[in-house]
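Read through the structure below, which is laid out as structure tokens, and then see the notes.
Left out: one protein chain. Kept in place: all the others.
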Amino acid sequence: MPLVRISLRKGKTPDYRRAIAKHVYEALREAFKVPDEDRFVLIDEYEGSDFIYSPSYLGVTRDDDLVMIQITANNTRTVDQKKALYAAIAERLAKDPGIRPENVLISLVEVAKENWSFGNGVAQYA
Amino acid sequence: MPLVRISLRKGKTPDYRRAIAKHVYEALREAFKVPDEDRFVLIDEYEGSDFIYSPSYLGVTRDDDLVMIQITANNTRTVDQKKALYAAIAERLAKDPGIRPENVLISLVEVAKENWSFGNGVAQYA
Partner (left out) sequence: MPLVRISLRKGKTPDYRRAIAKHVYEALREAFKVPDEDRFVLIDEYEGSDFIYSPSYLGVTRDDDLVMIQITANNTRTVDQKKALYAAIAERLAKDPGIRPENVLISLVEVAKENWSFGNGVAQYA
């Protein structure tokens, strides 16, 4: 059910981008217990003039390898599960494709269960 | 009021993409009773490496003609209206531009009425 939008600067390889998508999915499996195969990810690349970020907000040192990850998911997770998700994403991306944890920004948007159709015009979760 | 983001693989014609936008709007008119002319749609095309989906999640058979439709709308609709919206979108897109209903994924994000400005710096619905 999560729909994931990954935004980053232009210039990375398709393998690099695919690795991000893979590990966000694996982290959602672990921390949010999303079902097997529940994987829908869009990746957008930006020129520098269109990818604007603070290099220091909250004392976190960001650079052009920053990845912004916006996840739309059901509103059924606890604060602890959300914290576990952020930790799992940052830890996994540090290993593959090798992103500094300070360069991982995550935004979670929550919706009701009946707010999805996964095909056939049916609300599969309602 | 809905803001619609349509995401699909590169390679379709402008007419094909415009047909999707048109029918999502018509379905919103029917099922959500949005006002006449309340039409705001952004369409994003993706390379295969940046458009990642499960070909089988929930037993639905998807392929590269998949369209992901994310709709931000007011939080005033019933579950039945949401179900009617999904059905109307899938049915309309099957006819024009001819998309298999299994290839229609819909994500609905709900917001409060005062969360919109349609111009002039005014919250027209508040």
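Each chain carries a letter (A and B) given by its place in the written order, and its residues are counted from 1.
Rule of thumb we're sticking to: a residue touches a chain if its C-beta (ideal position, glycine included) is under 8 Å from a C-beta of that chain, and two chains touch if they have at least 3 such contacts.
All values reported here derive from a predicted model rather than from experimental measurement.
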For this session: List the residues of chain B that touch the chain left out of this view.
Result: 3, 14, 17-18, 21, 35, 37-45, 72, 109, 111-112, 114-124, 126
Exercise. Tell me, which residues in chain A touch the chain that this view leaves out?
Worked result: 7, 44, 46-47, 49-54, 56-58, 60, 62, 68, 70, 79, 82-83, 86-91, 101-110
